[in-house]
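Chains shown are a subset, placed as in the full complex.
Order of writing sets the chain letters: A, B, C and D. Residues in each chain are counted from 1.
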Amino acid sequence: MSDADASPEVRAVFDDIRATRGTDFINNFWRALANDPALLAATWARLKLVMGPGELDPLVKEMLYIAVSVTNGCDYCITSHTAAARAKGMTAAQHGELLSVIAMASQTNALATALQVPVDPEFLPEGT
Amino acid sequence: MSDADASPEVRAVFDDIRATRGTDFINNFWRALANDPALLAATWARLKLVMGPGELDPLVKEMLYIAVSVTNGCDYCITSHTAAARAKGMTAAQHGELLSVIAMASQTNALATALQVPVDPEFLPEGT
Amino acid sequence: MSDADASPEVRAVFDDIRATRGTDFINNFWRALANDPALLAATWARLKLVMGPGELDPLVKEMLYIAVSVTNGCDYCITSHTAAARAKGMTAAQHGELLSVIAMASQTNALATALQVPVDPEFLPEGT
Amino acid sequence: MSDADASPEVRAVFDDIRATRGTDFINNFWRALANDPALLAATWARLKLVMGPGELDPLVKEMLYIAVSVTNGCDYCITSHTAAARAKGMTAAQHGELLSVIAMASQTNALATALQVPVDPEFLPEGT
C-alpha cells in the first residue's frame, strides 16, 4: 500500500515506524500488512516493544530473528533482518559465526530427533 | 552407550567431552551417537569448535541454538540448550526476552510468507 | 506438460480437471505432475474427493489449505490457494482474520514448544 | 505457576482468562508463560482479540489453529486446540475431514516444492 492509499489509521502506523527508525523508508512488509489496519497496528506495536531496549543487545535480537527465519525458510525475513543486523554493526566474521551456529544446531537437531534421544533428568529444572 | 561398552575410539571422544566441559557427566545425545563412532567424533569435533571461543559471546550462541531448536521443534535440543544457557548465566528476564523475540519472529515469518511479500531492493547487498 | 505432449492417460486427467472446475485453464501444478501419469491421476482423484462437498464449507477448506501451506512455506501453494479462496468469496476482512489466526498460532506454537509445556490431563480424550 | 505464587499482574491475567472462558481452569500454557508477566499479558490480550468474535466462525478458527499446529508439530497445541474444537462442537466427521484436508495439503505442498512449480500468472492479484 502506497502512502497515498493509506487510511488515517494506517498513516499513523507508518508515521510511527518512520519516527522510531529515523528514516522515511517503509519496507514492503508493513505496506503488505496495511490491507488489514488492525493487524498492522498490533504487529507493529508488539514488534516495537520486543525489539526495543531490554535485557538483550539489539544486535543479538536481530541475530535471533535471523536464526528463526532461516529455520522457517522465510526469504523475506532472512533478507530484511540480515540487512538490519548489518546496519546495527554485524561484521562479516560475526555473520560467519552466526551461520556456523545455525548450521551446527540444524545438524544436531536432526540427529537428536532421528535417534529419539531421551531427555537427561539432569537437564530438567528442579521441581519438575 | 555406557562407558563399559565404549570402544577406544568412542572412549576418546567421551574423555574429550569430559575434559572440555570439566564434568564427568556425558549426556544422552553423545551416548546415542556413539553407535556410529565416526559420526560421533565428527559431530563433537565440529561442535567443540563452533561453540567455543569466537566472535560471539558463548551465551549468545546458546540462545541462537535455542532459537533454531524451538523452530525445528526438537524437544531434546530445547531442553538441553536451555539448561546450558542457564548454566552460562541466562537470567529469567533474559529467557523471557529470548522467548519474546522467538515468538515475534515466528509470527512475522508467517505473515511475510502468507503475504508473499517481495524483497525490498534496499535490503539486498550492494552489487547483487 | 503442454496438452500436445499429453498421453491419453494424462489427457483424461486434464479433461476431468476442466470438467470439474468448469474452466479450460490447467494450472502449472498439474502440468508439472504430468511427467508421472500415475502420480498425477492418484493426486487429482484424492484432491477432488477431499476438497469436494462434505462436512466443511469449501471456503473453510481453502483457508485450512492456506494455513498448512504458510506453515510449510510452500510459495506455489499459498499463491494458488489464496487465489482459490478469493474465487470462492473470501473477503479482504476474512483474509485479514485468517492471517491473524495463523500468526497467533505460529507465535503460541513457538512459546509452547520453547517452554516444553506438559499437556494438561483435562485435554486428553476420555479413556486415554 | 500456581495461583499462590502469582503476582498481582499475573493474577489479573488469570482472572481475565477465567472470566472470559467461564471456567476456573487455567491450562498449563498460561501457567508456564507466567514466569514472564509482560509476555503473559501481551500474549493473552492478543489471543483474546484474535480468537474472539469476528469475520470467521469460532470453530473455524480452532480448526485453523489445529492446521498450523500440526504442520509445526506442536504437541501441546494440537492437543489443547483439538479439545477446544470438540468443546465448540466439532463432530467426529468434521474432525476426519479436517485431517483429510491437512493430509492433502501436506502432500501437495511437498510435490509443488519438490518440482519447484512456477507460479501461474493467473493466480497473482491484479496489478502485481
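Going forward, a contact is a pair of C-beta atoms (placed from the backbone, for glycine too) under 8 Å apart; a residue touches a chain by one contact, two chains touch by 3 or more.
Everything quoted here is computed from the prediction, not taken from an experiment.
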Full complex, copies of the single sequence (shown: 4): 6
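FYI, only the chains that are shown with their structure count from here on.
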CA centroid of subunit B to CA centroid of subunit C, Å: 34
Where subunit A and subunit D are represented by their mean Cα positions, the distance between them in whole Å: 21
In subunit C, residues with contacts to at least two other chains: 70-71, 73, 75, 79, 93, 96, 99-100, 102-104, 106-111, 113, 115
Chain-level touch network, classified as line, ring, star, complete or other: complete
Partner subunit A, residues of subunit C touching it in the complex: 73, 92-93, 95-96, 99-100, 103, 110
Sites on subunit A touched by subunit D in the complex: 42, 46, 49
Subunit A - residues contacting subunit B, complex: 25, 27-29, 32-33, 39, 43, 46-47, 50-51, 54-56, 60-61, 63-65, 67-72, 74-77, 79-80, 82-83, 91, 93-94, 96-98, 100-102, 104-109, 111-113, 115, 117-120, 122-124
